[in-house]
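Of the protein chains in this complex, one is absent; all others appear in place.
This part shows chain A:
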Amino acid sequence: MSVKFLTNRTLFQKFSTNLNKRFLATVSTTSKLEDIYDIVIVGGGIAGSALACALVTSNITKLQKRIALIESSNISNIREWNPLQGEFSNRVSSLTPRSVQFFKGVWQNINEGRIKPFSDMQVWDGISDARIQYNNESDKSPLAWILENYNIQHAILKTLDKDKSIIDILDNTKVQDITFDKESEGEQFDLSDWPCVELSDGKKLKARLLVGADGFNSPVRSFANIESLGWDYNSHAVVATLHVDPNIENKTAWQRFLPTGPIAMLPLQNGYSSIVWSTTPNLATKIKSISSKDFACLVNAAFQMRVADLEYFYSQLGSNGSVDLQSDFEWRKSVQSKNSDPKEAFPPLVLGVQDKSRAGFPLRMRNAESYIKERIVLVGDAAHTIHPLAGQGLNQGLADVQHLLKVIERGISNGQDIGDVNLLREYSSERYLSNLVMLGVVDKLHKLFCTDFTPTVLVRTLGLKTLNNLEPVKLVNLTRFRSEWFYNSPIYAINTRLYVS
């Protein structure tokens, strides 16, 4: 094989141009050498763009790798994201401390005024009212940060724009097809086992490593012929931005497990909260369409009323608005408060809902049967989809990205081909089981709480009360400790091995 001694990427491009001239006849039939990339990321969502940003800023990957990020929508509106005071997108996420640590580098570009760290949390059972309270006043570190997805994406893009030289961001570009090009005789290189991504603008990108960060219906996953295992929950989530009582300090995340599914209120700012309400598809449709006054009232009822009362509210939803839900709510509330525990805390009263902020989506649980194939790797929602009740979906995706970056760096340092399945296996063995455990735990929680079967209610009530009687700080530390112990334990390694092999 003839060997050229050139030193960097610029020269690579010169060289490839030369090659093109020399091999024009054959090369032009397939792909041009400028379209050869080391890493092609399909999907410019948070996981995809975070990976791009991580690769671009990593000392090991940034100097020698050609990276492309493909996003089907136009990202210029995210680049120029300039939110109005008092208006919030309904797509918000909670970032765990670990994810925030990972984002340290982009944090400087984030809109600080629109992040809400919270350290208080209240979770309770809709039927028995058993509660877990977590007040983290002594401890300075928040449990999680709530922020709009736009805020994260905007910050990532801003960071990415500083290093434009080594990454090609192709937005407004759809992936038409992914194929393997047949080897044609006489070409300088044999890239027949490199995935070839055909774009809507006619370009064909050859990828040493193709990263599928393209969400639930991942085209990359279908191309790789990887099955996605799991099921649909018979429920939909309704999200909205709420106007709440501005006189109450908004610093607590609230979640109530109703038999139809959990309802959660997350603080955005004083006076503003975001809601995620999982419920039956039927109810979800109604909830989305009722007047904003009735919606506010229904959210208050969902947090404060007994399940039987709430069912009465549900039954009134179809009846042409002839019933004044507001007065009904106040009356029932006054009756209920006479014989209930005065210590019981409820979220701030909802006063209204932001215009056009209500939206819904079906809930599912999915896990790809494998996260890797030769030259292909899946991250984020393309690999797994989770019920939002624990707010873990994005955090799992970011953990994927973090591990993938580490594995790629390790591969480069040892001179490995980063598309090599033996290398990628390290990523999948690190991520597969921990994602599976999280999916399983959240799924079981969902099942445990979505029932009013009395023995189950008794058991979960007992469980919640026991947990709550443990010193909260201890509890959290305990779970942290146990998860670390677990991930380092041989049992974990064995299981991982079993799942991966």
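Keep in mind that, in the parts below, contacts are C-beta pairs under 8 Å (C-beta built on N, C-alpha and C of every residue); 3 or more make two chains touch, one makes a residue touch a chain; residues count from 1.
What we mean here is this: contacts and distances are computed from a predicted model.
Visitor: Which one, "Ribonuclease H2 subunit B", "NEDD8-activating enzyme E1 regulatory subunit", "Ubiquinone biosynthesis O-methyltransferase, mitochondrial" or "RNA polymerase II transcription factor B subunit 2", is the UniProt name for the chain you do not see?
Guide: Missing chain, UniProt protein name: "Ubiquinone biosynthesis O-methyltransferase, mitochondrial".
Visitor: Of the listed residues A:F103, A:F118, A:W277 or A:F449, which contacts the missing chain in the full complex?
Guide: Counting the whole complex, the residue in contact with the absent chain is A:F103.
Visitor: Looking at the whole complex, which of A:I36, A:V239 or A:C450 touches the chain that is not displayed?
Guide: Residue touching the chain left out of view: A:I36.
Visitor: Looking at the whole complex, which of A:K174, A:K293, A:R410 or A:K465 touches the chain that is not displayed?
Guide: That would be A:R410, which touches the missing chain.
Visitor: On chain A, what residues meet the omitted chain?
Guide: The missing chain touches chain A at positions 1-12, 15-16, 33, 36, 38, 53-54, 57-60, 62-64, 101-106, 108, 159, 162-163, 188-194, 208, 374, 402, 405-406, 410-417, 420-423, 425-426, 429, 490, 493-494, 496-497, 501.
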